[in-house]
Each structure stands twice: as C-alpha cells, then as structure tokens.
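Handing you this structure, nothing more for now.
One protein chain is absent from this view; the other protein chains keep their places.
By written order: A, B, C, D and E. Residues from 1 in each chain.
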Amino acid sequence: MRILIANPNTTPSVTDAIAAAARAVAAPGTEIKPVTGRFGARVIGTRTEMAVAEHAAVDLLAREWADCDAAIIGASVDSGLRAAREMLAIPVLGLTESALHVACLTGARFGAVTLSSRSLYVLREMVEGYGLAGRCGGLRAVDAGPMQLLREPAQVADLIVGEATELVERAMVDCVVLIGAVMAGMPALVQPHLPVPAIEGTRAAVVLAESLVRLALPKPREGSYAALPRRELLGVDPMLAKRFGA
Amino acid sequence: MRILIANPNTTPSVTDAIAAAARAVAAPGTEIKPVTGRFGARVIGTRTEMAVAEHAAVDLLAREWADCDAAIIGASVDSGLRAAREMLAIPVLGLTESALHVACLTGARFGAVTLSSRSLYVLREMVEGYGLAGRCGGLRAVDAGPMQLLREPAQVADLIVGEATELVERAMVDCVVLIGAVMAGMPALVQPHLPVPAIEGTRAAVVLAESLVRLALPKPREGSYAALPRRELLGVDPMLAKRFGA
Amino acid sequence: MRILIANPNTTPSVTDAIAAAARAVAAPGTEIKPVTGRFGARVIGTRTEMAVAEHAAVDLLAREWADCDAAIIGASVDSGLRAAREMLAIPVLGLTESALHVACLTGARFGAVTLSSRSLYVLREMVEGYGLAGRCGGLRAVDAGPMQLLREPAQVADLIVGEATELVERAMVDCVVLIGAVMAGMPALVQPHLPVPAIEGTRAAVVLAESLVRLALPKPREGSYAALPRRELLGVDPMLAKRFGA
Amino acid sequence: MRILIANPNTTPSVTDAIAAAARAVAAPGTEIKPVTGRFGARVIGTRTEMAVAEHAAVDLLAREWADCDAAIIGASVDSGLRAAREMLAIPVLGLTESALHVACLTGARFGAVTLSSRSLYVLREMVEGYGLAGRCGGLRAVDAGPMQLLREPAQVADLIVGEATELVERAMVDCVVLIGAVMAGMPALVQPHLPVPAIEGTRAAVVLAESLVRLALPKPREGSYAALPRRELLGVDPMLAKRFGA
Amino acid sequence: MRILIANPNTTPSVTDAIAAAARAVAAPGTEIKPVTGRFGARVIGTRTEMAVAEHAAVDLLAREWADCDAAIIGASVDSGLRAAREMLAIPVLGLTESALHVACLTGARFGAVTLSSRSLYVLREMVEGYGLAGRCGGLRAVDAGPMQLLREPAQVADLIVGEATELVERAMVDCVVLIGAVMAGMPALVQPHLPVPAIEGTRAAVVLAESLVRLALPKPREGSYAALPRRELLGVDPMLAKRFGA
Partner (left out) sequence: MRILIANPNTTPSVTDAIAAAARAVAAPGTEIKPVTGRFGARVIGTRTEMAVAEHAAVDLLAREWADCDAAIIGASVDSGLRAAREMLAIPVLGLTESALHVACLTGARFGAVTLSSRSLYVLREMVEGYGLAGRCGGLRAVDAGPMQLLREPAQVADLIVGEATELVERAMVDCVVLIGAVMAGMPALVQPHLPVPAIEGTRAAVVLAESLVRLALPKPREGSYAALPRRELLGVDPMLAKRFGA
C-alpha cells in the first residue's frame, strides 16, 4: 500500500517531519510518498494563506495521486480536504480531522492545543464544521512559532503540557489533540507528563488511511463527492484540468 | 463610494449580469467596479472548483481593491470571503451570506432555492458555517444549468416558483433566498408568483456593503481578522504577496 | 425616506439620544421621526417591564407608522419586534437584532456588553431566540445604570472598555456589540480604546432600515408575518384595533 | 391550596372551559380561581395579539394573585410567563410549557398538534425558547378555528387524531401534546383513538402547580427572577405599578 | 397511592435516607415502598457500576412494581430509567431527570452540584441526553464522598454552598440542583445560605410521580416505550423474564 502525503505548505522540512512520523507508525508494507506544495505559504497561518492552500492542495494531489492507494493532506487546516474527496477515487484524510475522530474513539470529550492563538479561531471553525463541537471541551494555544518548536522542542513541550493539563483539570477532557503539521514529534515529549492520551494528526491520519484502504469502500456515484463532471477550467495545472476530463 | 464586485468565476458575462443587478439597486453616487476571475471555473459548481476559487478570489481582490470602499465576492459560494475580510481593510460581503442575513431581518425562517442539486450539499454547509441553520427551513434545487437559466429564464422561473412554493407551504418559511450569481435577474420573474419575499444575493450584498461603509467600523487589530502579518508566499501574484508585506 | 423610531420606553430624553445618533448616520434625504412610548417603564430593565413594553411598542407603532417607510423599535430588548413585522407592511428593525447581524458581517464571533447584569439573562435569551448563539463568544455587563451613563459617560466608557477587552482576549471575539438604547453615544468614547469594532444598535438599525427600504421586498401573504386577519380586540387603542380591520 | 388561572384571552367561555378541566384534575382541597383578561384578543392567534397579551397577563396576575398559592396562565402561548415568574413570589405555570415537560417525562420525543397553522410558527419558537427542540419530533396543525372546535368537537377530534397518528408513525413520537386553551375537553375524544398518550396543557399545569406548591421553593433573590426593584411605571394599572413598589 | 422507590445501590441506609425524604414531601395518602438493589455497587460512582446498575434496576423493578402506582429509581444516574418506562405500565421517574425538569419550571437556567468530580462527566452526558443542555448553566462537584456527607453534613453543606454560590454569580443560574441519592437531607442545610432555590431529586421525583398518576396517561402501544414483545431471556431473574411473557 502506498500513501501519498501532500503537504500544501511550501517548506520541504515540514514535509520531511511529517513523513518521518508517518513512517514510524505505518504498517509493514505501507510506503509513504511525501510531496510538498508548489505555491503558497511557508507554513499556513492566516486565512488568506488558507485560501491559497485550498488551490495548492488540489493542484498537488492532482499531480501526485495516481500511483497511491490513499492520500493525506499534511497541514493542520486540512486544506482542500472536501475537494480532494470529490476529485479522487481513493480515500483522503486530513491531519486534524483524523486526530479528532481518533479522539472521539478514546474518550467522551477532547481538548486541543495548537501553536498560535491566531489559528485558534480557525480551529474552532474546523471543529464546528466537522460537526464535533459537542465533543470538544476546549481549545488552547501556546503561542510559539513553528520555528521555535523545531529549535526548542523541550521548551515548547513544557508550554503544551501546561495548557493540556489545564484542559484536563478545568474542562474535563479525556484526551488532548495536538494540532499542527509540526507537532509530529511532540507526543514523545509531552505524553510522559500528561494524565490523558495525547493524539497527533499524522499518526492518526496514517492508521485511518490504512483502515479505509482495507475497507475498500467504493467511490460515490451520487452527491457532492461523486466523480467530477466534465468541465473546462482556465489557467490551472494540466493535471488538475485533466481531473475534469480536459 | 466605489464597490468592487470580484467575480471568481472566469465568465465575463456572469460578471456583467451581477454588475447590472448591482447598479440597479445601488444608491445614487455609488459606483460599481466589476472584475472577473483570472483562473479557475467558468461557473463554480463542484468542491474542487471551489478550492481553486478560494485562491482566485483573494488573487483578484488583492489586485483590484485599492481604489474601492467595499468589496463583494460575486459567487454563490462566497469564495475566499473570510480570507478577504482578513486581507483587506474595507468591508467585504458575499452574495449568499448577505442574502441570508437580509432574510433573517424579514422573517423568522428562510428557505433557499439553488440551480443544481449538487450545490445543495455545499449550500447546507454554508448555512451551517454561518451559524444560521436554526433559521433555515429548507433548501431546494431546480436542477437547471446556468446556461439554461440564461437561455430560458421564464421556464427556470417556473421551476423556482414551484420549489419556493413548496418551501412556503410545507416548511413554513417566511421568505425564499435565490442562491446563485446568475439569479440576479430572477426576482422580477418569480416574485409576482410568490406569497413571500424573494431575496437575491447581489442586491442584498450591495445594500449591506453601502451600510457597512456608512458605519465606518475600524479594521480589527486583534484576532483572525487582524491585518496580515509579514510573510513570504511562493508562486503567487505579486499583488497578493504584497498584502503580506512582500 | 422617513424612518420612524418608536421608543417603547416612556422617557423622552432617551428618545432624543436615539434620534440624534440615528440622524448622525442616516443617509442624506432620510428623515428620522422619533416618538416615545405612551405607557410603561421609564427605561425597560425587568421582564415585567418587557411584558408591558410589548404592548406599548405595538400601540405606538400602530399610531405613528402611517407616513413612514420603515420603523425602528428603540429599545435594547427589541420590544414587539416580531408583532410589528406582522402588523405593518413596512420593514421593522430592532436595535439589538440589527447590531447582532452587522456584527455577523464583520467577523466570525461577536461579544456584547450591556449596562446591567440583570439584563444579561434576557440578552442571552434574545441571542438564542435570533438563532445566533453559535456566533456569540460572550456577554458581559458593567452594572452601571442608564442615568449614571448619561451623567458620567467617560467613567462608564472605561468600564465598557474593560469588559470588551476581556471578551477580545479571553473569548476570541472579532467585534463587540454595545447593547442598550442609551449606548447611542458610546462608540465615540470606547472605539479608540478597543482593538476590534464596537457596534451600536441605533446606527446598525438605521443603515439596515435604509437597506431594506431600497430592496423593496413585498409584504408576505403567507405565514405568521402575513397581514393581520380581521379580529376584534377589546380595550386597546383604536389605531391598534384598526390594524385588525376594526 | 388555591390556584389562580389567569386567562389573558378576553373570552369568559374559554376561561370556563379551562376552569372545568382544571377542577377535574385538581387534588381534593385544591380550589381553582379562574379570571379573564381585561383587554386584548378574544382568542390570541397572531403575534400582535400576543404582544398585547404579554401586558394583559401581567395586568391580570398583578390584580388577582394575592390570595393564591400558585398561578397558571391560561393561554397556549404562555403569555407573560417569564415576567410573571419575576413579578410574583408564587409558582407560575403556562399551559404549553407544562404540557411539554410532562411529555418529556413520559417518553423520548413528543409531537404537538395545534388548531391553526398560523400558530405553528409561534409554537416552534416556543419549543425552541424552552430549550426543548431536541425532544420535539414534529408539530402539526388541523386548521380548525376555536369556535369550530367548540361547535363540532367530534369532527375536530377526527382531524387531530389524523395528524397525531401521522406524528406517531412518521416522526416516531412517544406522546402527542394538544396545544391550545380550548383543547381542554379534547383528550376524552382523541385518546381512545391514539396509540400514545395525549397530553393537554390545563391538566399538566394543574398537577405541576400543585407539585411546586408542595416543594415550597423560595423566591430567588438573585438573577432575572429576583423580586422586582423599585421602579416607576407610567399609565399601567395601580395594582401592577404596586408590584414595583409604587 | 403507592410509590415504589427502587434503589439500585446495594446499601440499605441510602434507601432509608431516600425513603425518609420521600415521605416528608409525599401527599397525605401516598405510601412509599422502598426497596434496595440485589447486586452491584454500594453507591454507584463509576461507569462500570452504572452498567451493572442498569440491570440491577430493571431486576428490582420487575420484582417489586406489581402493587404500585408509580416507581422512582433511587440513584442519581437514573439507572435503567428508559428501560423501566418500556417494561412497566406505570409512570417511572428518576431522581436527576425529575430535579432537572422542576428546575426548568422555576427559572431560565439551572446549575447542578454533585459530590464527586468523577461523576461530573456522567452528569454532563445525562443533561445532554435529556436534551436539556441549553438550560444548563454549569455543573460543579465538591469532591466529598457519600460517607463523608453522612458523617459531616454541615461541612459538606458548606462546600455545596460555595460551589452553588459561584454558579449563581458567575454562570447566572436561577436555581441549583443537588445531584445524588444521598443529597436527600441537604436542602435544609444549604437553602438558607443560597439566594436561589435548591432543588433535590427525591422530592422532585415524588411530586412528579404523584402528578403523573393523577394524569392517568395510557401506556403507549407504539414506539420504543410500547409494552415488551414476547422474548426469551437467558439467565435473568424469573420475574424479569416474565415481563417478556416468559
């Protein structure tokens, strides 16, 4: 089985970190194929970068999916996830969506910790958009940048443990989701200091992708996830245009 | 006052239709500046086209907003709306969001009619995403294409009247929202045959844009709608990159 | 265009304050016609006064609406709003409802600040009743009386800024709604000290009333906002009875 | 124990019907004191009549409550219910609120049948306002007037049985609430033909009023149901003004 | 009238405490028949004990209900409540469900205080399961064991007053529900120190049980509360098997 990890961020080192975490959890025989976005943000952190990343994600997936059994979108904001499920005939998973569903399977209520307070607003909208607000006990940010995390992981881990502990004690959450593509290495640092499971997106997405491949569900032929109709798109990559029968 | 109408669809005739409807309702002294998307779908109708249009909308707005007092995104799916509110310091409105809020001000519950049943799924998500599901009595589609509407408006109007009437009688709605950039000419055809107000997006967006300009609310300095931080984006239009201080 | 402002409070100086704020934001050519309630509370602040004001509002509107193009109910609790929309064939707006919808058009989540903690309970019910609880990040009170506000506006403004700032920092709201008919003069005092827009009801209601007049939507002929049937009411003002065909 | 039944409708025969139903279910030793509204609608059926009835209800209760242990507001729209709970120190119940809570205690989901389709809109808002929408399986109307019900009860009963049966079969409700002050005599006619309990408001309100009197809960001293503060109201009945310390 | 109080806890002294509280509030002529669970937890406090208690409750009710007019399940977690409503033809009430509905009839929003923070998680699920989350302002625990409560009631009362007061002041609740079978004696200790009503489950359940007996609603013949079909159960008490026609 081959799983595509399409990182709509344009920073290859983030792709590498995700790929490493993915390989660590993947089943024997699962191959990870990581690719990096061709345009847009270094690390998506604003709504405007998210808008560009919607396009970057489908652009990248259209070019790279063909030899894969499933795809994972390697950004915390799950850029282009619904579009990709429509565009492709293979299972597509997002990091945050996957982590939230794993969280639902381990306890009654989850909390989530992200790096930047600015992204908390979007995270709240994502949780609501997935229809999981009723399972969410609270969202917190540590306000550390992705670069700080990569440079000083132990210090950021301390901040995460602090916020996660408060979520457990005050918001009665049964597990804590770590939000962010750069969180791939965090569970090893924070889990020993937390009284509840810490759930990270890349790991969650890989095991769920493998699960969905094994279930071999067919592509819908009705509804908004049915295969794309024939359409003409202007000014997009030929591989993307080809998904519309061009 | 000058209002930008940024149509992320790549079909100029749709832009023209929206602009005509906008001018018909605009206050004396309001100038309408219509522009058309540079890449992407002819008329957005799938999730994948929506993903591309997110980028197309912010691309277009970044290039064209500078001499305007407010902006309207001229597509039924409100492509890039939240990003645009972050990116720009002027009010930004979407056709569907505007129509839904006008609907809330005229009755207790609204219904909505759109052209394609495929877009109903997305419309449902939009209504939920705007937090207005509790005000929505029902969503219907007539399954006519935008070209059919332009060729045979009277026939499509009949279909719309049929669905809207059912919403009034069975779903107890107090008004009906017509969803779609190409619906700009429909109210004149359907309103005489409906027992409740028919609300159309372009008209709603124009009067709300004028309202917000008059209120002169400041740009947020905190939160996810605060001005963009300095960031480097790869492979995007220079005018868009410039919004990030490039 | 002439807009009736019907203040169901029985204090003319509150009417004057609302009228002044309305005139400041009204478009050229819009005339404001302010009128004051004939019975009931000086300034509505309890549930019992609200019950009386429901009657006072429709009584006042029935007597004064005839030469107007739209009406605004000049009390924070939007007394009689739904009844007035049924009773009259012109658009009717409420201060709080209007401000909440403007808030929805400027950001993702709003907060609100009111004068009295006792009215917070009712405000919460109003936000829920308008179906906008999902857009509300928090409600706060400063516990200053309306008379204190009029005597010492700067001191009350400080209290409002304090509560609003907490809403921005802790509840992640994108704008703050100032609740109360006597808040008409507050934006000038608090906006300079707030990092997000401060939205006030009279201004919001006036621009939305003008918008609805321009849209010229017809009166519903079906549903609970259709014109009143012929009925006999006992012991009410003849102008109100006349609305029922008496 | 004496229970006041304050009917904000101005039709004494409706008061008589409610009183008869109340006496039939009241415990031995419970005295029913029925009174009729002094102004407003014959039988409340529109939003405008509801606005007047808010005032009429508190007016009537202020005049009549003093020698009673509990009060019931004898109208399907529970006019002035929240205000009355604030204004008085005795338990106050509404017909519809009471019936809905009894329904919650007998099954998982309730349906409701009312006389007029126009009142369905308001009923929906009441169910939502009581926070019970999640327990509601459906609302139906038979479109018979109150006078028709009194003249031809058997025929209206047939219509009610038809709608109620559909609610049971299609909406999976476990009981059916009969909405309306004039429904007091209906259970005897419809229950034999229904496979689930039919719950009527007057009966429900009487047993719940007796329950609350027995529980002897104190009047709140905090919040929006605390005793009224001293206030001056203009142009209201002296007994109502007196509730504000006048 | 005879009311069965079936305590699925296996501790007779808890049964005695509930029975004493029940008798104190019961109407003249109402007989209380208390019985204690035959297997399972001393005092239910974990999810696993709750699972056993579901069985213990229906086991106990099947053996003891026959000469009773109504039944109350004497545990805070309302063990087996829905099953019992299906299994029996008499009204069945739970302590917590009853208290929550009484709370809804006394104010807009309730808070609740329980003994153990571990049970807060379950209480939250119960409130949601009853569809009453929209009426709930907050849940608190004092973390005192049931034995501590019985030994040192005054000290535990102080803790409860502390939490309840915070709920009133910060969460704007109009009443406070005391959760727990062992809370039967608490109202006398805490009510004098609270500014809002304190509502306790046994009292609430008894008056509501009497109410439902008086309403004499029929057993549903359709839906999930209809009488049990004929079925064979293995390894259960013969009286329970007999409810399935064995």
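Methods note: a contact is a pair of C-beta atoms (placed from the backbone, for glycine too) under 8 Å apart; a residue touches a chain by one contact, two chains touch by 3 or more.
Fair warning: this is a prediction, and the values are worked out from it, not measured in the lab.
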Query raised in the report: Among the chains present, which touch the one that was left out?
Result: A, B, D, E
Query raised in the report: Out of A:95, A:142, A:172 or A:186, which touches the unshown chain?
Result: A:172
Query raised in the report: Pick from E:87, E:113, E:127 or E:213: which residue touches the chain that isn't shown?
Result: E:87
Query - Selected from E:45, E:74, E:91 or E:137 as touching the chain missing from the view - result: E:45
Report summary line: Among A:20, A:132 or A:189, contact with the omitted chain is made only by A:132
Report summary line: Where subunit D meets the left-out chain, the residues are 108-109, 134, 172, 174
Requested in this report: Provide the residue numbers of subunit A that touch the chain removed from this figure.
Outcome: 25, 27, 82, 85, 91, 93, 97-98, 101-102, 104-108, 130-135, 168-169, 172-175, 191, 195-199, 203-204, 207-208, 210-212, 214-215, 217-218, 220-226
Report summary line: On subunit E, the omitted chain is touched by residues 10, 38-42, 45-52, 54-58, 80, 82-87, 118-119, 121-122, 125, 128-129, 223-226, 228-229, 231-236, 240, 243-244
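The rule is simple: only the chains that are shown with their structure count from here on.
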Query raised in the report: Which chain maximises the distance between its CA centroid and that of subunit B?
Result: E
Requested in this report: Could you tell me which pair, B-C or A-E, is linked by more C-beta pairs in contact?
Outcome: B-C
Requested in this report: Overlay subunit B and subunit D by their C-alpha atoms and let me know the rotation angle in degrees, rounded to the nearest 5.
Outcome: 120
Query raised in the report: In angstrom, rounded to a whole number, how far apart do the mean CA points of subunit A and subunit D lie?
Result: 52
Report task. Can you check how far apart subunit D and subunit E are, centre to centre, with Cα atoms defining each centre and the answer in Å? Result -> 27
Query raised in the report: subunit C to subunit E: how many Å between their CA centres?
Result: 44
Requested in this report: Mark out which residues of subunit E touch at least two other chains, giving numbers and ranges.
Outcome: 108, 134, 172, 174
**Report entry** Touching pairs - complete list by chain label
**Finding:** A-B, A-C, A-E, B-C, B-D, C-D, C-E, D-E
